[in-house]
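Below you'll find the structure, written out as structure tokens, and then a few comments.
What you see is the complex with one protein chain gone and the rest in place.
Which chain is which? They are A and B, in the order written, and residues in each are numbered from 1.
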Amino acid sequence: MSLETLESAPATGALAELVAHATRLYEDLELKGVRDWKAQDPSRRAIGFLPVYVPREVIHAANALPVGIMGGGDQIEIVRGDSYFQSYICHLPRSVIELAVSGRLAALDGLVFPSICDVIRNLSGMFKVLLPDRWVHYLDLPQNFDRESGGRFYRHEMATIAKGVSALTGVEVTNERLSASISLYNENRRALAQLQQMRVASPWQVPATEYYLLLRASYVLPPQEHTDLIRRYMQLSAASGRVEQDNIRVMVRGAFCEQPPLGLLRTLERAGCYLVDDDLVLGARFIPQPIAQDGDPWQALVDAFLYHTLPTASKYDVQASKEADLVQSVKEVRADGVLLMAPSFCDPALLDQPMLAHALEKAGIPFTSFKYAEDTGQFQVIREQAGTFADAIKLWGTT
Amino acid sequence: MDCFVGIDLGSTTTKAVIVDADGRIVGRGITNSRSNYDIAARVARFEAFTNARFDMLGQALRAEPGLGQSSAAFLGALTSGYRHECFLGQLQRLEDHCRRDVDGARYQDDRRAVGHALEVILQSVRQDAAKIYSGGAAARSDFFRDMAGASYTEHAAQLARAGGPAFDRLIGLFDRNIIPVENEQETRTFSQLLMAALDRVVQSSALQRDAVAGVLLRVAEAEMREVSAVGTGYGRVRLPFPKENIRSEILCHGLGAHLMFPGTRTVLDIGGQDTKAIQIDQAGVVTSFQMNDRCAAGCGRYLGYIADEMNIGLHELGPLALGARRRIKINSTCTVFAGAEFRDRLAAGQAREDIVAGLHRAIILRAMSLLARSGGIRNEFTFTGGVGRNMAAVKALGEVAQENYGQLQMNIAPDSIYTGAIGAATFALRGATNSVASN
Partner (left out) sequence: MTVAVKDLSQDRQKQMIASHYARLSRAGQEGRKVVYTFVPGNLTELLNNLGLLPVLPEINALQSGMRGKTGEYIQVAEKAGHSEDVCTYVKADIGMLKSGNLGPTGEPLPRPDLLLLSYTGCFTFLKWFELLKREYDCPVVMLHVPYQGDGQITPAMRKYVSDQLRDVVIPALETLAGRKVDYDLLSEQLALSARAEEDLVWVLESAKHRPSPIDAYFGGVYYIGPIFTSFRGTTDAVEYYQLLRQEIQQRMDQGLGPVTPEGTLSQEKFRIVVEGPPNWTSFREFWRMFYGEGAVVVASSYTKVGGLYDRGFRHDPTQPLDTLADYCMGCYTNLNLPDRINLLEKYIHDYSADGFLINSVKSCNSFSAGQLLILRELEKRTGRSGGFIESDLVDPRYFSAANIKNRLESYFQMVDAKRARA
């Protein structure tokens, strides 16, 4: 899997077991866990979705499990996936195609491709051609954040998803069911927010790889189960007696779609960087605050999307709020610097980068940038770069 | 004899093949492409005609009652003698160029020392060559530049160590003057070279010179009429051929593979700079093809970088990889990062042979995606190109092909480097036949 063998803050006992469980879920590219979940009740269905965001509550309310498809990481050999993409296209769609044509996505009864960039958009059409019997939907998230136009359109888009999933499960998405799902996911939001707080307060208790594995688990587990997992992790890790190291605190931006391999996250930490905030697996916490539970649940989902989602590169933002948010977030999480790490050939992240870099420069916040792919196999250059970055901040408080 | 010539101007080597009116291959020639395609084409063609003459000589000699059983040994000795003559001719021209250089301003200060050293070195090169051509030593390459270069470098280093002129001064002399030598043609005719070779063979055997000279001259002087020629390969536009006598290497490769293995439906060619996946029909006509994109990742050159990085010969890479015990997955086939990847993994404690096997598999995986783009692998599957001589690559290809496409007949020809030229020569034959028919 990776070259790294040592854990910087090794987990032991029950904590180690929990982390091992999350690791197994992460490595479960055959989606065996999802199959098992479905096998418990023949009416259950599973719906895959791609980065960044889909309203999982709607899928859940139709009695289906939303399953995040994040590519194959560095775990699979790409044979057929490469044959569909030119060398200048990012890596994620190659491994997603590989997963699909090798039958690893067979547990999924349908797939939702949210709008994020033209590659994922076109991938939705490729799936329609390659898997003609599967329900495949392109979710056009509104880029107009007005309630009357964008809001109405989004509500219609969600209704289309509800209809599509209901056709597979036979369960209609009633207001009651949707409210119940929102409630479950809100509980999950609270747990994730607490985990994030813990990480900001004491990052040595929440190593980057463990935090990441927990986030990934939210993409294959039912929400309650995941909420329980997080809570248990927080207890165990708090009691584990892990000690603080002389690391700097960094924030990561640009990793919202194609995910870095675990080895890369481990490399960053080993190079002396605590990750105190990042946009990995962003869809799991795209709406960080609980969604309103009074009134029309559909409208609550609409409003949450229009007004309470985090800024990210795939979301239209022309009022300079992404820069303000970035600088503000750095302060909130008390980060010493920012790593602008983007997947190679990622249009949204890379086109965003000059704007973010400019804002950081203006605010006097140290940052460094590099590119990766989900199957990056060598970390030496990144180790050097992150190590130098950390050392410079430790020595001079700046780069 | 009517001859039809195919010339394949590749980025690394230039190949020529001659077929006769029945489509039988009668001669092959190869040379390094150098920077000058015109000369490379001329040399390869000359080599192919030489090869064809020797082919005819072999037939004539076998039919000769006086020789009988010993004809093969005689032909072998004659071939070596011929090559030796060619080598000496080139070495003489090298010496002439070097002498003029030494007389120039560049060697103003150390003219005598360098001149003397040159004489000593070239004498040693001659001795080395004599050993090689008499069968007493093995040559790493058939190309003059490589053979003379290896020997020259060795002796120049010895001399420099022993207090002679600096190594750089001596090697600079060679490097500058080898270029014009490669671009010049042999001045003697085939017959002249052959008679000189015969003299060498006669000296070392009990053979009666006059008894065979007549036979040899009859063949050497026999008419070989070049009816038509077709050029192909990356440098084909440089050939002084009319447009209709230029064919794309894809078409030639497809036809060549078909001629070598008539059951072929899919061809994979991994060369130094590019990789091609070709689908052909039962007549050898190309139905679809794909070539690698801009970057050279996954081509033969990638293995070259790795060999350089490990400081071993390219031909040693395959055997090393065959000794692997663990399968390592390597994702990057980027030539730029090849070295770093290798070092990183060694530093992490992975075994050399395992890493090298992983690298072989990585380039085969790149080729597989190209194959998938072109329409997959269909039975029979023919693998050509320089990388086809690397047994670790062949093994990896066999494994990956079977994993993805099931049991297949996989063909690998020992002389697959001539695939494109064979196709081109056959196009030349067909073109000539068609124009006769239509006239």
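Note that in this section contacts are C-beta pairs under 8 Å (C-beta built on N, C-alpha and C of every residue); 3 or more make two chains touch, one makes a residue touch a chain.
This one's a predicted model, so the numbers in the text were calculated from it and none came from an experiment.
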*Partners of the unshown chain among those that are drawn*: A, B
_Looking at the full complex, which residue from A:Ala22, A:Leu123 or A:Leu184 touches the chain that isn't shown here?_
A:Leu123
*asked:* Can you tell me which of B:Ala21, B:Ala72, B:Ala211 or B:Val285 touches the chain that was removed from the display?
replied: B:Val285
*Residue among B:Leu251, B:Cys299 or B:Ala421 touching the omitted chain*: B:Leu251
*Given the contact definition stated above, which residue among A:Glu17, A:Asp36 or A:Asp146 touches the chain not shown here?*
A:Asp146
*Sort through A:Leu29, A:Ile89 or A:Ala292 and give me the one touching the missing partner chain.*
A:Ile89
*asked:* Under the stated touch rule, tell me which residues of subunit B contact the chain that is not displayed.
replied: 234, 237, 247-251, 281, 283, 285-291, 293-294, 373, 375
_Which parts of subunit A face the unshown chain closely enough to count as touching?_
83-86, 88-89, 93, 113, 115-119, 121-126, 128-130, 137-140, 142-144, 146, 148-150, 152-153, 156, 313-314, 316-318, 320, 342, 344-348, 350-355, 357-358, 371
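What we mean here is this: only the chains that are shown with their structure count from here on.
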*Express in whole angstrom the distance between the two chain centres, defined as the mean CA positions of subunit A and subunit B.*
53
_Can you tell me which positions in subunit A touch subunit B when the two form their complex?_
3, 74, 77-83, 86-87, 373, 375-381
*Can you list the subunit B residues touching subunit A in their complex?*
293-295, 297, 329-332, 337, 340-341, 344-345, 348, 350, 365-366, 368-373, 400, 404
